[in-house]
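Shown here: the complex without one of its protein chains, the others still in place.
And then subunit A:
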Amino acid sequence: MASVAGAITLGPAEVSLVNIRDVLLNHLGLTDVPVRAVKEAIVWEERLPRALTAAACGAGLGLCGAVLQALLHNPLADPFLLGISSGASTGAVVIGVLGLGGSVLGLSGGAFVGALVAFGLVLLLAGLSGGGTDRVILAGVAGTQFFAALTSFAIFAFADADETRGVMFWLLGSLEGVRWDDVLLCGVVVLVGGAWALRQSHALDAFAFGDDVADSLGIPVRRTRLVLLGVTALITATLVSIAGSIGFVGLVLPHAARFLVGPRHARLLPATVLIGAVFMVWVDAVSRVAFQPTPLPVGVGTALVGVPAFVLILLRRRRVA
């Protein structure tokens, strides 16, 4: 909450914390303090939805990363492992560059459909090849490469310079121009998905020693994995379709959270969600103002800010161990 408020004050137009409080309370119908219309618009129509979407993205991507790392026994798993981001980019490119069905779906809709198509194909391939965790990962790598190539091919063959730049910017992740309905969608998806994952936190713990141990602890391994993979895919596809593929958060923040609260998912998942939300709000705020008036793609910002932060944690952790 404090981070969201703090981040809103950053930006080319000056907005104070008092302004934010007044705008919020006015909208909740609790007060009727006069606020200048420009500031009102900046806070309510622009910065607040943007900060909340950033928080949802950070929370959701972190959550998905933590879940996938447990399910696939792989510390390098991230939300984009299963072809979701490259499928989304293919979908967006098909809409944005080729103009197929653009009026109905829009860039976001195309990305969402592309992400789910890619995820479905990856799961199908993984299932056909035996269904073990290594097969899921290999199928994901293959799917990711294939859809990335499709995207590049479509851009190379059909796009002009402007379209290319637009798609590239979107691919790197951007929270430009998010609206309240985006906030609502992201928020609901992340909350529902997060609650679901949290209910399964003991099952995620059971995966620590592999499928056989999980099975002997009474976890229906294949069903649990399939359902949770589906939940993470839906969350990720939603977030990607709204904000593009924001890297780093889903891969590294779960590790940061693990350093802080340990590996038990009942604590790890909420911690990852919280760290992810706060982290993204600040990275997005910094990305907005760092190179004014040109915004930095937030996906670039996450890695630029996040890697040094992660290195610090690693070094501190080494001294403790």
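Keep this in mind: a contact is a pair of C-beta atoms (placed from the backbone, for glycine too) under 8 Å apart; a residue touches a chain by one contact, two chains touch by 3 or more; residues count from 1.
Rule of thumb we're sticking to: contacts and distances are computed from a predicted model.
K.L.:
Tell me the UniProt protein name of the chain this structure doesn't show, selecting from "Transketolase", "Iron complex transport system ATP-binding protein", "Electron transfer flavoprotein subunit beta" or "Anti-sigma regulatory factor".
P.N.:
This omitted chain is identified in its UniProt record as "Iron complex transport system ATP-binding protein".
K.L.:
For a quick check of understanding: of A:206, A:269, A:283 or A:296, which residue touches the chain that isn't displayed?
P.N.:
Result: among the candidates, A:206 touches the missing chain.
K.L.:
Can you name the residues of subunit A that touch the chain not displayed here?
P.N.:
73-75, 202-203, 205-206, 208-210, 212-213, 215-220, 258, 262-264
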